[in-house]
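Only one protein chain is missing; all other protein chains are in place.
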Amino acid sequence: MTRNIFIIAFLITSTLFAQNTLSRIHVKGNNFVDDKGNTVVFRGLNTSDPHKLDNQGYWTLDYFKEMKNWGANLVRFPIHPPNWRERGHDAYFELLDKGIKWAEELEMHVIIDWHSIGNLRTEMYQSDIYDTTQKETFDFWRKIAVRYGNNTTVAFYEIFNEPTTYNHTLGTINWEQWVDINKEIMTIIRANGGKGVPLVAGFNWAYDLTPLKTNPLTIEGIAFVSHPYPQKREKPWEAKWDNDWGFIKETHPLILTEIGFCGPEDPGAHSPVISDESYGDAITNYCDQKGISYMIWVFDKEWAPRLFIDDDYTPSRHGKYFKKKLKSYKY
Amino acid sequence: MTRNIFIIAFLITSTLFAQNTLSRIHVKGNNFVDDKGNTVVFRGLNTSDPHKLDNQGYWTLDYFKEMKNWGANLVRFPIHPPNWRERGHDAYFELLDKGIKWAEELEMHVIIDWHSIGNLRTEMYQSDIYDTTQKETFDFWRKIAVRYGNNTTVAFYEIFNEPTTYNHTLGTINWEQWVDINKEIMTIIRANGGKGVPLVAGFNWAYDLTPLKTNPLTIEGIAFVSHPYPQKREKPWEAKWDNDWGFIKETHPLILTEIGFCGPEDPGAHSPVISDESYGDAITNYCDQKGISYMIWVFDKEWAPRLFIDDDYTPSRHGKYFKKKLKSYKY
Partner (left out) sequence: MTRNIFIIAFLITSTLFAQNTLSRIHVKGNNFVDDKGNTVVFRGLNTSDPHKLDNQGYWTLDYFKEMKNWGANLVRFPIHPPNWRERGHDAYFELLDKGIKWAEELEMHVIIDWHSIGNLRTEMYQSDIYDTTQKETFDFWRKIAVRYGNNTTVAFYEIFNEPTTYNHTLGTINWEQWVDINKEIMTIIRANGGKGVPLVAGFNWAYDLTPLKTNPLTIEGIAFVSHPYPQKREKPWEAKWDNDWGFIKETHPLILTEIGFCGPEDPGAHSPVISDESYGDAITNYCDQKGISYMIWVFDKEWAPRLFIDDDYTPSRHGKYFKKKLKSYKY
């Protein structure tokens, strides 16, 4: 009989963000549109984990200004579950509040990304940094929706970064089971007032959307995700991309929330990200022709493929390519 | 190969409570009956959480004498899962042992109430004070059944205080899923020697029993619960109560384990408990006409709606109404 406390917390939270300046992003047909109905295509940047950045002193307005300067109109915050637990929910929300405010001031929208990799059914993950449970995941999205549901800067909710059984090393999950989990989370998001666009990923580390061909997911206001790193397929890529995930853009909005490459000589180079500028050309041309949004991984000097190499944000080879590309768009 | 240890613990526990003085309460048709077959109707009081009361020095024989003095023949102990964990099972059981002994000395039966609010399927709750898991809930009822299964003072096991999806903010659960969870727990209670009456609640914070109309739950020896606080429906209430939960009394025993009201001026007043003495008249007349048992929330000076306002147990407006009412019954 203390339901009122929860409601009061909700009202306070909502009020804090009543004065947003960015447009709410909507789904219209296979596009994202703003409040005026204009189609919006996003090209943006992945931060590293806000907890990691803050611990190192990089979660600053300056960092956000630099992302804006590189041409981003969208930034993605990959929240690793153990960091969410370690910092504590309230303290983590303070980080997010700051980042969202800076993004808003700089007119960049935000993706909240629950950055786990693995099998949410068996609760097995690629490594401990991705460890979570269904219970925690449900609660995370509830809290995100309560806190940012009316905040128009927080345009997207990326439900689960990279679903994979890792060749069954993480146990089994079928498409129907995965859809059920996503539906449950989307119900929770909407019921708690989340007005943003949920982003749904497929298996193979968020690469593969082919099950949607035979099992369409007909929920209003959602969009899909793929992470087509270069080594997921052999060149020439385009026909494979059409088949594996590009087809969904015929009916739904699509964001590639992680793309990028590094040369084999770059620090942290690993499959499936090793390639060169030809990948950059292919994926950006592909996206531009079809109006697919995309985000580069990762605006950090330590994680791979890194976009810059030092505290002056000096671009890496990878960074040079995408900084030039992102700055080339006229919105 | 150490099964014997468990059995020994069971035997010791059982022996401790061999000398009960109160009658076992049975289900007979749509009534509760004592060992002699006499129908018993309960009117009683909710304590606040024994852990909270003990921390404040109020878990005493004196407190129980006062409840008896107010006319209670049944007391309900709302055990909040985090308190169960924080105090530790053994220490919490010591509290319960004392409370049950005092209740027995004063000839009041006891309801053990697992005081969570929310969705036990998704393991999401109205607030952190209600947080638990299915695993913990199963274990709680196992331990309660082992310790108090033969204790005739412990008449009732209220499986889960208030089931609700809170308009899906706590995810989804359907009636079949809820029944399955209840059946699992009742199997555990019976298998561990729990001889009391399990109490089953429905959705909408334990208000709504209507799914039983089309899906009757035909298990021997159980009873149902509703929490018809005044603002759950508009006046006139009676026909709505008939439809929503009162109908079950035609076939099963029924206890309203939480009723009560406070004026809008009272501390902690919140929906759905705000009303006045007309609610008291309506609900007690309704129950008395149909032989429905009921319990008033809450015998505490801090929680709302409070029944008394100071350490002298001076009744609140709410308390004055129900103290007079409860004392009016001739058993």
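As written, the chain order gives the labels A and B, with residue 1 at the start of each chain.
We adopt the following convention: contacts are C-beta pairs under 8 Å (C-beta built on N, C-alpha and C of every residue); 3 or more make two chains touch, one makes a residue touch a chain.
For clarity, every value in this text was computed on a predicted model and none was experimentally measured.
J.: Touch as defined at the start, partner being the missing chain; which of A:Lys28, A:Lys235 or A:His270 qualifies?
T.: A:His270
J.: Based on the whole complex, identify which of A:Leu106, A:Met124 or A:Ile309 touches the chain you can't see.
T.: A:Met124
J.: Of B:Asp34, B:Asp97 or B:Glu184, which one is in contact with the hidden chain?
T.: Residue touching the chain left out of view: B:Glu184.
J.: Determine which one of A:Thr39, A:Gln56 or A:Thr169 touches the chain that has been left out.
T.: Going through A:Thr39, A:Gln56 or A:Thr169 one by one, A:Thr169 is the residue touching the chain not shown.
J.: Contact with the hidden chain only, please: which chain A residues?
T.: Chain A touches the chain not shown through residues 117, 122-124, 126-127, 129, 133, 165-172, 205, 229, 258, 270-271, 273, 297-298, 303-304.
J.: Can you list where chain B touches the absent chain?
T.: 1-6, 134-135, 138-139, 142, 184, 187-188, 190-192
Criterion: only the chains that are shown with their structure count from here on.
J.: Starting from the mean Cα coordinates of chain A and chain B, work out the distance between those two points in Å.
T.: 46
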